[in-house]
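Note that one protein chain of the assembly has been removed; the remaining protein chains are unaltered in position.
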Amino acid sequence: MSAQRYKILVVEDNPSDVELLRMAFKQADLECDLTVIGDGGDALDFVRRQSPADARPDLAILDLNLPRRDGVEVLDGMRANPALSAVPVAVLSSSSLPRERARLETLHIRRYIQKPSDLDGFLKIGGEVKELLREAK
Amino acid sequence: MKRGLGILAFCWLAAWPARAAEVSPEYQVKAAFLLNFTRFIEWPRSAFSSPNAPFRICIAGRDPFGGALTAIIGGERVNSHPLMVEKLEGGQVSFSHCPMIFFPRSENNEAALIPRLGRGVLTVGETEDFLRIGGIIRFVLENNRVRFDVNQTAARRAGLLISSRLLKIARYVESGGGQ
Partner (left out) sequence: MRPFRDIPVERKLLVTILATTALALLLSGLSFLVLDTVFFRQQLRRDLSAQARIIAENSTAAVAFDDAKSAEETLNSLRERPHVTAACIYRLDGSILASYSPARQTCPPPRTSGNLIFLGGRMEVFETIALKDRPVGKLVLVYDLGEISERLRIYGVLILAVLLISGAIAMRFSVRLRERIVAPIEELASYAAHVAETRDYTIRVREQSRDELGVLVESFNAMLFSIQSRDDDLRKALADREQALAQAKNAREQLEMITDTMASAVTRCGRDHRLIWASRQYSRWLNLPPDQIVGQPLAAVIGEDAFAALRPFIDRVLTGERVEYEVEADFKTIGRRWVRGTYVPTRRENGQVDGWVAELSDITALKRAQADVVRINQQLQRSNSSLARSNEDLERFAYVASHDLQEPLRMVTTYSQLLIRTYGGQLRGEAAAFVDTIVDGTRRMQTLLSDLLAYTGINAESDQPAEQVDLNAALETAKRNLNAAIAESGAQVTSDPLPCARGHEGHFVSLLQNLIGNAIKYRSNDPPRIHIAVRRQGGEMRIEVSDNGIGIAPEYHRQIFVPFKRLHGRRIPGSGIGLAICQRVVERYGGRIWVESQVGAGSKFIFTLPEAAPPAREVAAAREGSNERAAL
């Protein structure tokens, strides 16, 4: 089970957060390959281009607040592409705005993770993601 | 007053001149008075038997007029009664047919006769107390003139109505209760 390497698509424009995510996965002993896209537009292009022949990610972690195109558009793009439509999605957002949450509820995402404001909170995300991947299996 | 009598007598004599000389002027005047009395006295109807019965002037005794009376009354009437003179002889009791009786002074019989007389008889006398004994008219001589007194009481008793004009001429009128 430990030999298993997960493929995770990370759409996140903040490299510090990406670094923190890597730190959290490492701490949770999660062996994974990250595909990181830091721009909404690029991300949308990516998800549209993905074909069933390509390796399908096991999980997509989306930030909603992205340059050019926001996370929801990227999500829509994934849902529209059959190659990615079954990929579980976790939304990672710093937004605590109720409006955003309400919108997310209609998107049928697997999990909403608010970016914690302290280090310990952030590191816990590793365990959470591991759990998600296990569930998705 | 002799002259008065004389004048009166003259009146009569002038009318009847033939008989005047025989009778005294006093009785001639008295005869005229007797006739004149009938003119001023009214007799009750009962004094006469009928309207034509004679009016008798009766002389009780001797006739002192000597025919003068007869001469004066001759042809005269009292109303409808012819005047007559009648002499009453002594002893004759009824005088009822005489409306007037003359009692001559000489006879002096009036006291006996007058009370016996009935109503409707005029009694004429000459004596002093003729009126006192019931006589009605009494001749008197006054200043040689013939005057008369009247007993009105007796006249009323006899039913005779004496004219006031005659009473006015009378010298004295005896009218009973001190009149």
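Odds and ends about this structure:
Going in written order, the chains are labelled A and B, and every chain counts its residues from 1.
In the analysis below, a contact is a pair of C-beta atoms (placed from the backbone, for glycine too) under 8 Å apart; a residue touches a chain by one contact, two chains touch by 3 or more.
What you see is a predicted model; the values in this text were computed from it and never measured.
Contact with the undisplayed chain is limited, among B:45, B:116 or B:165, to B:165.
Contact with the chain not shown here comes from a single listed residue; of B:33, B:103 or B:130, that residue is B:33.
Of the residues in chain B, those that touch the hidden partner chain are 4, 7-8, 10-11, 14, 33, 36, 39-40, 163, 165-166, 168-169. Considering the complete assembly, chain A touches the hidden chain via residues 14, 16, 20, 94-99, 102, 115-120, 122.
Assume only the chains that are shown with their structure count from here on.
Chain centres here are Cα means. That of chain A falls 224 Å from that of chain B.
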